[in-house]
Structure formats: structure tokens, C-alpha cells
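Pasting a structure here, questions to come.
Note that one protein chain of the assembly has been removed; the remaining protein chains are unaltered in position.
Order as written gives the chain letters A and B; numbering starts at 1 within each chain.
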Amino acid sequence: MKKLSLQFLALFLAPMICYSQVDYDKIKKATDKVFIKNVIIHDKPGSTIEYGSILIEGGIIKEIGKKLNEPNDALILSADSLHVYPAFIDALSHSTIKKKEDGDRPKVKFPGAPPDDVAGITPGKSAFDDIDAESGDIKTMRELGFGISHIAPRGRMLPGQTAIVSLSGKTKNEILLKENVAIYSQLRTSPGVFPSTMIGVLTKFRELYKQAEEANNYLTKYAASPLGMQRPAYSEAVTSMIPITKKKQKVFFKAESAKDVHRVLALKKELGFDLVLTDVKQVYPVIDKIKSSNVPVMVSLDLPEKPEEEEEEEEEKEDDKKDKEDEEELTSEEMKKLKERKAKAYNDYVSQLAKLDEAGVTFGFSWIKAKPKKMLENMQTLIENGLSEDTAMKGLTKVPAQLLGISNIVGTAEKGKLGNLIISTAPIFEEDSKIKFMIVDGEVFEYEIKKKKKKSDTGEEIDIAGTYTYEIDQFGASGTFVITNDDDDYKLIMTSADDGNEMNAKNVIRDGNSLSFDLKVEEDGFSMDVSVGLDFEDEDFEGSVSTDFGAAPIEGSKVDPN
Amino acid sequence: MKNIFLIFISLLIFSGISGQQSGDILIKNGTVITITDGIKENTDVLIRNGKIDQIGENLSAGDIETIDAEGLFVMPGIIDAHSHIALDVVNEATNPVTAEVFVGDGLDPYDVGIYRALAGGVTISHAMHGSANAIGGQCETIKHRYGEVDPEAIRMDGAPRTIKFALGENPMRVHGERQGIVPATRMGMEQIFRNAFEEGKAYANAQKAFAAGKADFPPLYNTRNEVMADILKGDIIIHCHSYRADEIYMLLKVLEDYGVKKICFQHVNEGFKVAPELAAYGAHASVFSDWWAYKFEVYYSTAYNAAILTENGVVTSINSDSGELIRHLYHEAAKTQRYGSLTDNEALKLITLNPAIQLGIDDRVGSIEKGKEGDIAIFKNHPLSIYAIPQMTIVDGIVRFDIDEDNNDMRLDVDPDESIPTFYESETHSHHGEGDRCMQDVFEFLNHKH
Partner (left out) sequence: MRKINWIIACCLFISVQLFGQQVKKSTFGDVLLKNATIVTVTNGTIEGDLLIKDGIISDIGSSLSANGATEIDCSNKFIYPGFIDGGTQLGLVEISSVSLTRDSDELGDYTPHMQALTAVNPNAVAIPVTRVNGVTTVFSKPTGDLFPGTGAVIDLHGYTPDQMYAGSKAVLMNYPSTGKRGRWDRRKEEDIKKDNEKAMKKLKDFWSQAEIYAKINQTGGEYNPQLAAMVPVVKGESPLLIEVNKKADILSALEWINKNEIKAVFTGVSEGWRVADSLVKYNIPVITGPVLRVPSRGSDRYDVSYTNPAKMLEAGVKVAIRSNETENVRNLPFNAGFAAAYGMGVEEALKAITIIPAEIFGISDKYGSLEKGKVANLFVCDGDPFETKTQIQYLFIKGWNVPMESRHTLLYDEFLERDPGIKE
């Protein structure tokens, strides 16, 4: 019996034994589990879990909440007190899509009737075909906080079908999440052949749509009963448009300017397809129209440059020179008026999203034109000008998730959803916030944080000796400590406010204006080793306290010797 | 009753809040040039809800915007039957026949050219497709409601559909000469028209067959043929860019064969050579005041064209085909008194009632009559005098140009990234210069070697 079962086992195991490769050039992951503890989790818009933990297993969020048991077989991320957000979702871009070379196109005898591919009319083509799995876009987008991209092929007016990809993975198949999600369309002409103008594009779109409706009609009847009916001879372009006529697929239509938004909305009104306005740059003149049309909008963060700040007293000489130069173009009064107009225009752009939000329009963000690298910077500008952080966050997560029909697996940090997370050093939209970790599909990517040099770090060492008060909010602890400097030998004595216990610091090391030391805290007969790192600036300091139970921020200030 | 009253009031208020497109205005004491009913001195014109409500002396209208037109001339807003302002695209030059495109898809309400036209008393223009193709795209009649930024808001709703045809050198140059496809000669042009009409006819017949149950399926939707069929039905007015007498004559015969009556020839520089034929057919003519010699086909033309056509009974208008000329169409019309001896009213008709007839909107505009739309141009000095200075231009009862309220930079929006508004040198010879856009977009198209 034993022999049989062994043989059976061997048979069963044989294929595995025969075909599993031994490859020592690859590192097999130590563990599939990731545990993040003591983080501030912004799990969904309007909700925060203070100092909670997350367990990711098999790429899925297994557990999320406060006071989770730390597993002993998971990778523990040192992300104490950092901020966690659901990873961003790019509502539409050309990430990972190979750039086409606009080389010599085939000569066409009748430019008015070119083959569909020359004219850029390929609504049936899948983005999958053009994915470059080694594209640097994956890394770039991920570094900025994106976990998922909705991608469209490059091309002319109807480049093809979009796909959803995960920004981690090595092969096309690993990257691909979903294919043939929607149709991408843009008012981009085909130079030298029809449609060579924007009005040609619009008219061709209309025609294809109507032909698709007819084709659908015919094909349905033909499928039911082909007897006596001519064989259908519709082009691929036409048949690929059928799903949008039935509203089974959305149309992501790029419309940058307000004029283009009007045009595309008029087209939608006429034909009736499910439209998503994409990459809209100039929103402010069309807010009402968008609102009443009830069409989702993906906004472009391609903001204009901030106008120069004028009249700095110190630079008077340069100013005179500049003035003279300026005067050479227009009169100084004209220049003044022009500057006012430009400033107003700039203001219109940067406050437009706040207004869009006020009007109650749901919007997300797309990245066809705007450079994602400037995203956080631009987002800060918009927030300064009235955009609520919640709305910004929603636009980067929940809204695109819902739009793409994947809100059941991404968009928020919830149990069961994909392990797509951003871990940042401070609230994500804050100026100095940096992303320390990205988790995409459960895979962890760590980023080096270059410590920002403090002002006092210019070589000037401040005198840190003195008496300080301290506060550790998380532990509800506070008190005072005294630093003494005896010929570069630093000593620190900490006194807890609760019980007046004095603790002597060990291993006190000073580095520039930073101080690190260890303490043994004894409370109620309970003893704990604590290590502390402090950064001093003028009269204040801030830093963190690490214990076995996690880290916590500490801050305080010097006490006036009087 | 009370309910109706409340609804009425709320409608009024509501129309005031949303982009109001028609207004109330009282123009007092001007010399009113009605066009259809003579000149009325010291007369008031009252406009309510964008329509001319009353014309008479000492009108009173309560508390509405009032303009003192004493010593000024009040005439109907000028209409330009051939223009390319307010368009982002003019020519889809890829095919000799592009009836399927529609310039109305590319309206640009931000074009400061609209304001400059208003500053010349022009309230309506016919935004046309260019002359690169034998059969070009459909055109749009627009009202100069400058200030509105929704392209829909400048359309003249209800104006008849129009389409651009082009005879002459341009289509032959673009297609025959540069692309090696028919038409390269005027013989080829005739066949292009006949072919397009036949295809439209066949399409319409196939549709009829389906409607009558004689076919299982309608012909596959084809925008171009839909439009050609509509032209055959008489639903679309053809505006045909043309020069030589022989090609004008050719088109008349082709149209006669297909029963198409609604035709207005544009430029029609040699129209005077076939004026009797045009008059007999009922064809209209929209001409330049004095452009000639820039192409061979206009080498044998005359500035007396408008006068000759008018004297021969052809409904004639003077157009600009230029962002420059549109600004002083009143002066261009006046040239018919130098090159010809048209009366004042005949000359002014060339830029008011006649272009309205040619665009099929003469029931609504083109003269100052009760019931017509409140489109008015007010001048200091008689509009036909060289010293005429437009003071105010009103569209649908709303002042869209006021010489006293001009802020110099009248652009509707400004690009915050633009350092200084660009300076454009003028080209050394006019007509082909900054004004002419009849062949816009063609240069880019032809130079895209593929």
C-alpha cells in the first residue's frame, strides 16, 4: 500500500519534478505576505484609520484595521507613522504604448478615400498589441503613485480599444488586467488624406456611427436567418463601432479646449453614445454645459505656467532693463492691461476644478497631454486655489475606478481589494511629502528619500544644550529633558511628567543638528528599550521614538531659561 | 391667469440669467434707411425681445436701453454672403467632392475677426467652406453675437442649409495639378458635378425603394450622398465660387438637367458676360467690389460687374471673402456708384436685403421692417460716404459693438502662456494677404508628402 501510494505520489509529482526549472539567477521571494503597521490609513475619501495596520497576502488586502496581529511570516515594512493611500488610477494615458514613428506613409492615389489604417480609423485595434512591457512608463507612473493605468493606443482619430494595465509585472500578460474596455477617439487629423481636418473627423465619426447602427441591424437579422440575405460586407472599422451604438462600451473622447468640449458634447447629443470627456484642459468656460450634459469628465493637469511675480525691489536695475525691453513691444499701459488679462486667465485655469467641484460635477484625471511628473506640483497649485483634497483624491482613485468598472477591486483601501497602495512620508498633497513605498499587486517598491536639508544645516551648528519640554501624542506621554554639552560629550536626562521618573540616556550621538539616543523606560515594573532621534531647528525639535510596539512622533521646544 | 403671469415673469428672469441672446432697445431720432420703405428722417426704431416692434416718430417704450441716434444713420445690419471668419477649419481639401463635411462643426466664437466685422456694421456672415474642391462642404450662416463662447450660440437657427461649390482654377490646381486626379480641366469639372449628382440620385432612389418595401435594407448610410440627395430635393442652396463665363454657363446647364434651382454664384467675376442667362435662370450673384487680375481667370473682369448684373435683373450682393474687406463692406458697396451708377438704395441693397435673399433669410433680416430681427448698424455720416464711421452695431436687440465702449484689446480670451500678442507682418500684395482664407488649410494638406 505504501509502495502504491508512493508510486502514485511519484506519478503525481513527476510532472512537477520533471518540469520545474532550477534557476539561481532569479530570487524567489521570501514571502508573499506584506505587513504594514502603525500607519495613518486614508482608506477611502473622508475616512482615516489612525495608526492602523494592513496585511496583504497574495496581492490582496487580507486585513485592514487597528490592532492587527503582526504575522511572523510577513515582510514588515518600516513605515511607522507614514501615510497610506489607495494607489492612484490613471483614467487614460498612453503609458506603456510604444511610440509610433511618423515615417513615410504609403502613397495613396485618392487622398479622399484612403485605406482605413492610413486614415487612422482603427477602432477595433486593441491597446494590448502596442504594449511595451519594458516601457519606462511603468516605473515612472508607479513612482508618482499610480498603480493602474487605463491605456489607449496612439494614432489618429480612432486609434482603437483601450485596456487596463497594472503597473507592475514583466510581461504583457502579467501587466494586462482587462482588454477592450472602451473606444478611444480624438480630433486628430490624418495629414494628407481624409480626414485631414477636424470637421472631416467629426463627419467621419458620425458616418461610421450611423453605418454601425445599420450594420448591427443587418448582422442581427442575418444571424437569425441568413437565408436569402446577401453576405454582410462591413469593414472592421464599422463593426468595431457597434458596441458603442448599443452603449455596451464607452467612448473616451479627447477634448482639450472648451471649443472641442462643445463640439464633442454636440456630437454625443446628436448620436447618443456613452461619452467620457477626456483630457479636458480648458474647463472654466464650459462648466455649466458639462453639468447639464451629465457626462463624466477626465481633466488634464496641463496647467499654464505661473505668471512671474513682478516688482521685486531688490532687482530694480534688472527691472528697468526688462521694462525697456517690454516697452519695445507694446506701450507700457498695454503691457499692464495684458498682464492683468493673463493673470486672470491663469487664475481661471487654476481655480476651475474647485468651481467644477462646486457645480457638483464628478471628475477624474487623464494624462494624454499633461506630464505626470508635474502632477503633485500641479495638484498643490489647484488645492491652493480652492480644490478640496478629498475631491482631488477621489479624482485619482474612486472616480476612475467606478468609471472603468473596477471599483470592486480597486479605488479604496479595503479588505478584499487589490493590494495597491501608496505610502508617503506626509499627507500626499503636502509640499514636502515624498512617496517611500509603492505597493502594486502586492509587490513592494521602495524609494530612497533624500532628506531635505534643514535651514540650519548649512554648517551652522546651533547650541542644543538646554531644557526642553516634549510630547509624544501617540503614547500620551509628555515631560521635560535636559541636554548638557561637556566638550562635545552630550548627556541627556529625561523626566516624565506622569511620575517624575528620571531616565538617563545612553549612546547619545550628535550629527549636525540631530541627536540620537537610547533610553530604558521603566513603568509599573515594566521596562522597555526605546530609541529616539531628534532634529533641532532654532528653539524647536521634532523626531521619532521607536519602541517594540511601533514608532511615534515626538516634538517639543526649548524652555526659556528664565 | 396669475399662474401664467408668474411663469412669464420667471421666464423673463431666467432668460436674463442664462446667456441672453435677445434684447430690448429703442433707437431714437435717426435717419432710418429701411431699404424696402424708403428713408425716414427723425424716426425711432423700437426693438423688443430681439425683434423690430415699431418704426415711427416719438415712440416711447418705458424703461429700456435707449440710444440717441440724432444726426446718425440707422440701417439694417450688413450681411456678408461670403466669409471665412469664425472658422477653425476652412478646407477639407482631400477630395474633389466633400459634401459630407460641415464647417459649422468648426465654429470659433472666439475669433476677434467677428468683433472687427461688427465694427464695420456687419451682423451676419455666411461662414463658408473654402474653394479647394468642386463640391466643398456645407456652410453655416452665423450671427455675430460676439461675447458668446458656445459655438452653438452664434448659429443662426433656422437659416436654410447651404453648400459650397467651386468652379475655376482652385479645384483644378489642388486636385488635377497637384494630386494628379480629376478634375484637371473645365471639362473634367463638369463630369465631377454630374457624377456626384448621379450618385446622390441613385442613393435617393435606393432609399425610396426601401421605403416602398421593394428592398430589404436601405443603402448603407453615406453622408455625402445624403447631402447630394438633399440638394436635388431643393433643401440646400448652392453657393458656387466661380469666375469664367463659360464655366458659369456650364453649371447652369448641369443644374438645369438635375432640376436644381437654388443657386447663387460667388465672386462670379465674369458673371456680367452671362448676365441675361443668370437672370433668366433665377440664379443669384455675390461679387467682389473690385478684385481682379490676381489669377488668369479674373484677368478679363471688371469692377462694373455688380452694376451690370443689377441692371440686368440679377439679385446681386457684394461680399468680402476676406477678414479685411468685411470691415468696410459699406465702402465696397459704395464703389458701385463709382464703377456704375447705382442709386443709394440699390447700392445698400447689395449688402442688406440681397445677401439675405441669397441666404434664404430675407423673411427675417435685410431691411428695417416690423417683425424682422433687430439687427441694426448705426453710422456717423451716410454709410456710402467715404467718411462713414460705424458707431454701434446691434444684433437681436443687443449692442455687440459700441465705438465708445471699445477696450482696445477685445479678445474674448487670452492664453496665459503667450508672452506678447504675436505681430504679423503683412504680405506685400493684398487680397492674397492676411484677409484671404479661401485656400486656407490647403497649403498644409498639399505639403504633406506621403
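Definition applied: contacts are C-beta pairs under 8 Å (C-beta built on N, C-alpha and C of every residue); 3 or more make two chains touch, one makes a residue touch a chain.
Source: prediction; values computed, not measured.
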### Task
Based on the whole complex, identify which of B:Phe210, B:Tyr258 or B:Trp292 touches the chain you can't see.
B:Trp292
### Message
Considering the complete complex, identify which of B:Ile47, B:Ile248 or B:Ala388 is in touch with the unshown chain.
### Response
B:Ala388
## Note on the structure
Answer key for B:Ala69, B:Ala119, B:Val260 or B:Ile318 versus the chain not shown reads B:Ala119
### Task
In the full complex, which bits of chain A touch the chain not displayed? Write them out.
328-331, 334, 338
## Note on the structure
chain B positions in touch with the non-displayed chain are 112-113, 115-116, 119, 169, 272-273, 275-277, 279-280, 290-296, 299-304, 307-308, 311, 323-324, 327-328, 331, 334-335, 337-340, 381, 384-389, 406, 408-411, 419, 421-435, 443-444
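Quick note on the criterion: only the chains that are shown with their structure count from here on.
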### Query
Which of the residues in chain A end up touching chain B in this complex?
104-113, 118, 191-200, 202-203, 206-207, 210-211, 213-214, 217-218, 229, 258-259, 262-263, 266, 285, 289, 304-305, 307, 329-330, 334, 337-338, 341-346, 349
### Message
Per the contact definition, I'd like the list of chain B residues that touch chain A in the complex.
### Response
88-89, 91-98, 100-103, 105-106, 108-110, 137, 149-152, 179, 181, 216-218, 220-223, 408-409, 413-418, 420-421, 423, 441, 444-445, 448-450
